[in-house]
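In this view, the complex is presented without one of its protein chains, the others remaining in place.
Think of it as A, B and C in the order they're written, each chain with its own count starting at 1.
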């Protein structure tokens, strides 16, 4: 932590700040310039609220320097985390595509969609059994019956499964059907849920909150990892900005940024970011070209009849075409598909 | 709902959209202009995802017109909702000030602070027993022991109590100590929690999510109200913007906007919005001058020693001064304090 | 400037950074902790682009510490700047209200409005003669003829005048009619215009850009002041956020923030921030309660017939009522009106 004193502040102010830091057990390194003094603070500064010192007389600014996240940082672990689940390797040379319907609706819908996406090259089947809905008057999901269908369809097609968990009480019941538990954007800072997921030994796919900074997102992953579950997959899905033409603004830069800051795999979800089928394909290509480890994408065998998010679901033939386009792109980023 | 067709689109496109609407049971009113056709759709349009029609050939734009929230709307109930709790009336002519520490730390801290804020005119005592913390390495609250202290301190000072609930499992245990259950900004779209709070019969103070639109906020209140609990108090606490000088940007306009859209009481929390004591007082005055029904504000008898958010807590003597300033302002908005 | 090295980075990386800094003539103070090294850089660091050092091997973060603005800073000048113009004192104990129509339309409109606002207590008459319009198909202003009317109406009512300047070529012609030249939000970073305004000796009212940080706003004022014109009045008018219910989000916190960072007077414009008459009055009260030095507000003697921004213009009788409300509030902030 660095404390910048105001220009020409009396020496007594500098001393008061220094004394308080020493009293709390920190080492203080002082740099005195022509008209300004800067204090470097060494020790376990994570325990300090920087604002406490900002309020001291004569302090201009307090700057945090050590990143508050640890386990997810590249400084802590240089090598990329590779997650293996049912024969699928996430974070390695293969780009991994996770596809399927927003919501599990019926056996026909799910098996039909699963076969089509598997044939095109998807390795993980997605499908929601518990749904967070902005309005209380909307369909809330099939629950455990849906999860059984998800497992069966994935088994038939030799795929792994990913599905969203919304509260602690659901975790136990999901473990036998779901390979990767997904935390939705609205729950990215549901700390009780994150802590509970730190206790299981299955990968967690953590979506970025709609208004979460990259640092907050990494801190949320820390909640899971600090419980002993190190298999976290980060998923960018768009942030909220003033631009309302698209549902959210996909933060494409987050992909190279996370790649530098963290060893965790990073994928992205173009379907929720943009909210409309005709924009999903360009974004999916962009995500892979930017270097992501994979995609999470909505496909429905008959989108007009989907109970939820039909307009952002690809037709199976569009998905197959997209996979062909991605196969052209991956060599440019040194990957395979 | 209104569907705007593209200029000069062929008649067959207009007919295809119309046919689909009629098939689903809606009435369609058609306006044909020189170069553009507009379709008015009448019926239970809440069940339509507007994007479905945006994807029809020839459709330029689909515009939702009925507000999706109902119970919280002024159109549904013209008269302002007035909430009475332990002799305190929220939403009436009195401005109600809720004050106390961020976190309950000890008997001394809580009783000392409660006496000071009560003497200055606060009517509701705040204090957190369960704390959402961005980092997993921080103090997580005193739990039920804290709630008992809260009740005792409030009883001594003849105040009502407000405290944050973080998950469903905590509700039952809070009911005997807490008069108003607070939902924090991070949980504004925790739909399971909101539904559970719809089943109790105590007022709920619902903070606005950091990136929630006013419409989403009202929809969140709908989750509570649709369960039968109509006593919701809305609390503005700052939104996330590009400006990082303050922790959040207090959306002061939300106060008159909510006043027009909804019959629910609206208060604001300047402490979390701005995050620093020296900016809390100007914002608190502004909130009352803008017409809010009350304030939620952090006060600590000894902020330097606070375990949490000390830098944004007022000293008791500052709080007393603020109350004096507010007493000058309230006649300008036709209120009392 | 402070350079934070990555944890456990080899000594050679620290030396390479240090050598480059010394080569450029800076003094380097080094703090070595258990696992991290921090370098304090002293000298004229304004000339360094921090990203240059971020790109060195082993550098985690580069933190700027001296504020890049100087002349507008409280550190440079502790005493508040007080601007006197035609008997009106801005930045002193009086709250100054500037009022009038958005656009000058006719003699009747301007004189009628001027008389009404003067009678209610406004001291400066506003009115646009050159208009920035988002669409090229809209009315662009009366030009010099409008300015003559503005001067005449203000003289009759014993007021000062404020009007917007849009390009360098207009400055010369405005000087004889206008007492305060206003720079609109869209031009806040029109550096050529700002530099030209640094050459005149009349006060400049500088609106905050719709997406400008407080630091950029102060830097823009620096462009004017570095030319020798120290009479800058800052005007908050709302920033762009994801919330679209109001035209912009008035950043009420900017008022106490500027008050702390800068000695320049700070006022706010509720009319453009909120864009609708029925929200203007609550915001105007909030602005004064937050401690602003004044208001810029749109009033029209007959808003239904206004060519521009009629819906956000107050009726003269509303304006008079607002002034009465403000007279109640000002003692709470130790001001007069």
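Heads up, the rule we're going with is that a residue touches a chain if its C-beta (ideal position, glycine included) is under 8 Å from a C-beta of that chain, and two chains touch if they have at least 3 such contacts.
The structure presented is a predicted model; accordingly, all values stated were derived computationally and were not measured.
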Open item on the list: In the whole complex, not just what's shown, which of A:85, A:239, A:264 or A:296 touches the removed chain?
Closed with: A:239
Open item on the list: Among C:7, C:240 or C:335, exactly one should touch the missing chain; which is it?
Closed with: C:240
Open item on the list: Can you say which of A:48, A:63, A:144 or A:257 touches the chain missing from this structure?
Closed with: A:257
- [ ] Check each of A:1, A:21 or A:287 against the chain that is not shown and name the one that touches it.
- [x] A:287
Task: chain C, residues in touch with the chain not shown (by the definition above) - done: 46, 49, 51-52, 54-55, 68, 132-137, 166-169, 186-187, 189-192, 194-195, 209-211, 216, 219, 222-223, 226, 240, 275-278, 304, 309-312
TODO: May I ask you to list the residues on chain A that touch the chain which is not drawn?
DONE: 211, 213-215, 239, 241-246, 249-257, 260, 273-274, 278-279, 282-283, 285-291, 325-326, 328-329, 331-333
Task: Residues belonging to chain B that touch the chain removed from view - done: 2, 4, 6-8, 27, 29, 31, 33-34, 36, 38, 40, 42-43, 60-61, 63, 65-67, 75, 240-242, 244
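As a working rule, only the chains that are shown with their structure count from here on.
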- [ ] Averaged over CA atoms, how far is the centre of chain A from the centre of chain C? Could you give it in whole Å?
- [x] 38
TODO: Could you tell me the distance, in whole angstrom, between the mean C-alpha positions of chain B and chain C?
DONE: 30
- [ ] Return the distance between the CA-based centres of chain A and chain B, expressed in whole Å.
- [x] 27
Task: chain C residues counted as touching two or more neighbouring chains - done: 241-242, 244
